[in-house]
Structures are given as structure tokens and as C-alpha cells.
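Only one protein chain is missing from this complex, and each of the others stays in its spot.
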Amino acid sequence: MEHDVALTVKGLKTYFYNNNRCNRAIDGVSFEIRQGKTLCIVGESGCGKSVTAASIMQLLPTLSRIEEGEITYHGPDGPVRIDALDRGGAQMRSIRGKEIAMIFQDPMTALNPVYSIGFQIKEMLMYHTGLGRRARHDKAIDLLASMGIPLPERRVNDYPHLYSGGMRQRAMIAIAMSCNPRILIADEPTTALDVTIQAQIFELMETLKRDNGTAIMLITHDMGVVAELADDVAVMYMGNIVEAGPVGTVMRNPVHPYTRALLDSIPVLGRGKDQEIKAIPGQTPDPYDRPKGCQFADRCMHRIDKCDEMPPETQVSDDHRVMCWRYQEFASNGR
Amino acid sequence: MVDAPITRPRTRRDGQFDRLRDRETSMQGKAKRGGRFLGKFLSNRLALVGFVIFAIICLMSLFAPLLAQHDPMSPNLRAIAQPPSVEHWFGTDKTGRDIFARVLYGGRVSILVGLGSALLSALIGVIIGVYSGYVGGWLDWIAMRVSEIFMSFPQIILVLLLVAILGQSLLNLIVIFTLTGWGGIYRMARARMLSIREEEYVQALRSFGLGPARIAYKHMLPNALGPIMVNITLSTAAFILQEAGLSFLGLGVPLSIPTWGNILNAAQDLRVLEQNWWIWLPVGATISLFVLSVNFIGDGLRDATDPSQQG
Partner (left out) sequence: MLTYIAHRLLTLIPMVIVISFLIYLGLELTPGDAVSHMIPPDAYGSMDPDRLQELRESLGLGQPFFVRYWIWISGVVQGDFGYSLAGGVPIADIFLDRLPATLELSFAALLISTILGSILGTISALTRGSATDQGLTVVGMLGVSIPEFFFGLVAILVFAINLDWLPVGGRTLPGYDSFWDRLPNLVMPALVLSIMMTAGVMRYARSSMLDALSRDFIRTARSKGMPEWRVNILHGFRVALTPVIVLIGFRLPVLIGGSVIIEQVFQWPGIGKEFVSAVRSQDYPLVMMVALFSVLAVLIASLIVDLLTAIIDPRVRLGE
């Protein structure tokens, strides 16, 4: 099965320079997002998931920059090197929102409290479509309706504080989907919401993917969500993708100790009540004082001397890769 | 979009970032700088400059008898309104008094009024604010209403009203400033207490059975010291400005005592303003410099004690 690739990231490094220190938040990350598929990026908080998203959108804060690497957007007019564009330039702006749109973790704070939901949707339409005033208004109502918001004609003029958390996230998705982007980046879109609402939001995203062929990059720290929604998965740890591949392969045959630990830390449906749930021991290291070699070494049960050296990215199979010196042992081991 | 650039143009920041990155790789895991508060204060250049100016002016006023060759009070009819000279550095005023000496001695009173009133009002504000903020109840209610009443007057109107009632004297002025100034710091201390009150360690202390006064003053107050210090600094600056303004109007410290404001009072006369610049310009500049230095210190303190700001 050949799919068009929507976005390629190769060897991306993004560093932060706050407080006169250098934080190597992302240190060489590569992946692809396939058209019409969901890529899940999973990892503990602080591992660089949001920074990856911000790098793609060129929404990094001032005291940070992309050091190296390529981010290529495969748009309708041929490939564009996003990393080479000016952050605030017209070219980047025409991609942001129109070609690649994003929704954020906390719908409570992601919407501007002083403007109506309708205004915030129409704003997007104003910049990326040629629609007139009236048409924009109608389109905003249509969008809200398709997001399952009741009485959209009325609600379009409401301010965010009159929306519940789940409805705000739907409104956020309405904004993001308003210009039919080719890629939707969702940064932990349900972390701040109730579990029941979480399911509804994911269902909505699935529908959008199916109907519009949008490629989705879904950021989460929840392996359960990955199992549910992903086509591909990339496991991140301290600025590296330690393991990546199609979701079936990675879930069935995880070869990185971190992936295995993550999977062990969630309950799996159908394994019964007495399954063992193990938290990952230790804590993530101080980002300013990272280990020299494998970032996970300090917390790893299988650590050897060699782990003081950074392991290279190795292909386990055609589409499955890992960063670990001992992966072969775990691979043969099975589960 | 085939002609899209391949590399982003470098900016001014890039060089700075490169240096940081290289330093980090070359000295991995070195010891960090200690003394966060002092370090931050000292690294704030303006605060440091402010502190030096503040210290110099204070010391010069303190050692006025050693530095000034003339008496600030005694008129000299043979040297009336003389421009600056070797004999009289800042010249003399219309009764022949040496202005340099008057500025030095005036500084003593002005700084006393400013700092003294700020400390007194902080003392009152903190004592009431800390206790009533922690305990609440009717005491808190009354203190809050009283401070509201004080604060609904424009400060200078209230001060002048009290001057009209109590009369003009140095002591009265300090009392009046304290009366009109305690409200602000009271509210701040109270607000801090209200937020600290909810913290776990306070709950724990209460469960140990410690008395409310002890918890409030001994355990909670130290956590509110940062903003209190900032507030004291800023109100010192404000009081010095107010003293100057009142004395300029002739309604502050009695004219017989030299203060910065009283020296400036002479400039109400247009002729002095026009012809004898040395009578008012140096002292005006001194007030400005002093208040500026205090404000710089206050700013530095704010930055150094504010945990929310980093870098």
C-alpha cells in the first residue's frame, strides 16, 4: 500500500536558550506523516512532543531555534522546506492554518476570551479564503454544526466562557478545520477534558480524517489512545524518537525498553483483572543535565556499559526502527 | 514554490545562541552560581547603580557637618544670592545662606521623613495586615473598611486636609504620611497572607496547635517579606516626592527647617526662577536623582524576589 507523504521531518534539532542555558529539547528527530493517516507521538511530559509540533508550525518562542534538520511539507505545489522559511513571513503564514492547522491541549485558555467563537472562526476564513462577509458567517455556522454543536446559529455569537470544555475543543477543531488543512496537528487535545468527552472528540477527529483525507499528527502521553487511533506511532523520550513504526508492529513487538515499560504501565483490555501494572521507575532527567549516551539509560533495567554512548537509529524491519544497543535481544524475546 | 530558500538567514540572536550552545558543550555539568537573590540583584545593573547613588547621597547627608563649611541656617548679608563659587559650591540664597550646606542638611530631614514614614506605615500595615489577613473576622472587616475610607481620598488632598487640621510641624508630617500610607501596604500584606494561608505548611502548623499570632508572624510573614520590602522602597520614594511637593507649597515641614522641598520653595518666585537658577536647579536635581535611585533599587528588589520571572 503506497500512501502519499504529507510531511517529512529529518534530523530535526530544536534547542531552547532560556536563562542563558541551552536546553537541547529535540535532538535529532525524524518521522513522516502520511496522507490520510494518523501518526501518534507518545511520550512522558517534557520529552519534546509539543516542541516538535511547534517546530513544524514555526511557532517556537523567541529564545529558541531550529538548529539542524529538515522539515518538508509536501503540498499541492511541490515540496516546501518549512525550516528555511521566515517565522513570520508571508509564505509561512500561508501554510500555517491553511495547509497545516493545529489544536491545543487546553481549550480553556486556547481561545481568546474577548472575542466570540464565530469571530475566531471567521478570522481564519478571512485570511485563507476569498469568502465574503456573509459567506464567512454562514460557513462558520456550518462548521459549528458539523462539529456537533447544537443551535449553531445562536452559539456562533457566544463568547468562549459560555461554552463547556468539550464544546470549546470542538470549536477549536472547527477553527482548525475551517480551511480544510492537509495536516492537522493535535497536541494532547483531550488531556484537559473528561473521559466521555475525550471519546467524542476522538470520534470527531476520526470522521474528519475519513471524510477529508486529512493527515493527523496526534500528540498524547496515553498508550491507550495510541492503540485506539494510530496508524503509525513514534515513541519519544527526552528529545529522541526511541522507537517508531506502524502501530500494529510496535504494539505487538516493542523492542525498546522504554516502549515496553510504557506498555506495561497501562492496563490492556482483555488481559483480566490481575494483570501487572508497573510504573516506570525513576524520573526523567534534568533537561539541562542530560545523560551523554542513551537518554533512558539511567532508568533502564537492561543497561550495559555501552549505553553511555548514544545508540544509532537502527531499522528493525522495513518500517520499524529503534534507538537501542540491545534491541535484538528484546526482539527475539517476543512478548 | 520551487524557488523557496534552503537555509534561513542568520539573525543577531543566532550568534548569541551559538555562544551559549558552545559554552554548554564545553563545560558539561559545572557548578552553578550560588545566592540566587543576591546574584539576581547584583546582575541588575540599574539596581546596582541605584544603590551606589543612594548610598552616596545618604552618607553625604549623614556626614553633613564634616562636608559643609558653612552653617545651613545662618544668613550672610554680605553674600546674598551669589552664583556658585569656590567658597559656596552651589551658591547662596536670597538671605546669603550656603545652598550646598542646605542641600546636605536638608537631605537629612527629607530622607528622615521619607524613610521614617515608609517604615512606620509598613510597620502598622504589616502588623494589622498579617494578623487580620490570617485570622479574618471582624478585625479584618474593620481594618478593610478603614483602609477603604483612607484610600478613597486622593492622597495629597487627605494630606493637606490633615495639615490644615493638625498644623504644620515635622512630627505632624511624619504622622500624617504614616496615616495616609499604611493602607496600601496593609492591603498587600493581607492579600499575600490570604494566599499563603491556603498552603499546606500552614495547615500543618495549625494542626500542631500553634497559636494564630505565632503562625502569622513567625511562619507566614517571612514568606511575604519580598513584596513588603519592595513596597517600603517605593513608598519611600513617594513620600520624599510628597514632602518636596508640600514644602514647595509652603505647607510641609516649617520653612525654618531646611529640607529639599523647602529649598525649592524659593523658586515660586518668578525672579528667582529666572535669575538665580542655582537656588533651585541643583536641589531639584538632587531630589530627582535620589528618588530615581530608590526606584531603581525597588525595581531590582522586585525582579530579584519575584519567583514568576526568570532570566
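Order of writing sets the labels: A and B. Residues in every chain begin at 1.
To be clear about the criterion, contacts are C-beta pairs under 8 Å (C-beta built on N, C-alpha and C of every residue); 3 or more make two chains touch, one makes a residue touch a chain.
Not measured: the values here are computed from a predicted model.
Participant: Which of these, B:20, B:158, B:191 or B:257, touches the one chain of the complex that we don't see?
Facilitator: Checking the options B:20, B:158, B:191 or B:257, the one contacting the hidden chain is B:158.
Participant: Decide which residue listed in A:49, A:74 or A:98 touches the omitted chain of the complex.
Facilitator: Among A:49, A:74 or A:98, only A:98 touches the chain that is not shown.
Participant: Among the options B:221, B:244 or B:304, which residue touches the chain absent from this view?
Facilitator: B:244
Participant: Touching residues of subunit B against the unshown chain: what are they?
Facilitator: 46, 145, 148-149, 152-158, 160-161, 163-165, 237, 241, 244-245, 248-251, 264, 267-268, 270, 273-274, 277, 280-281, 284, 287-288, 291-292, 294-296, 299
Participant: Going by the touch rule given at the top, which residues of subunit A touch the chain that is not shown?
Facilitator: Residue positions of subunit A that touch the missing chain: 57, 59, 88, 92-98, 101-102, 104, 106, 109-116, 120, 123-124, 127-128, 159, 161-162, 172, 175.
Methods note: only the chains that are shown with their structure count from here on.
Participant: For subunit A and subunit B, let me know how many angstrom lie between their CA-based centres, rounded off.
Facilitator: 50
Participant: Which stretch or stretches of subunit B touch subunit A in the complex?
Facilitator: Residue positions touching the partner: 1-2, 4-9, 13-14, 16-17, 20-21, 23-24, 28-29, 310-311.
Participant: Mind pulling up the subunit A residues that touch subunit B in the complex?
Facilitator: My answer: residues 15, 17-22, 62-63, 65-67, 75, 77-78, 80-81, 83-86, 91, 289, 292.
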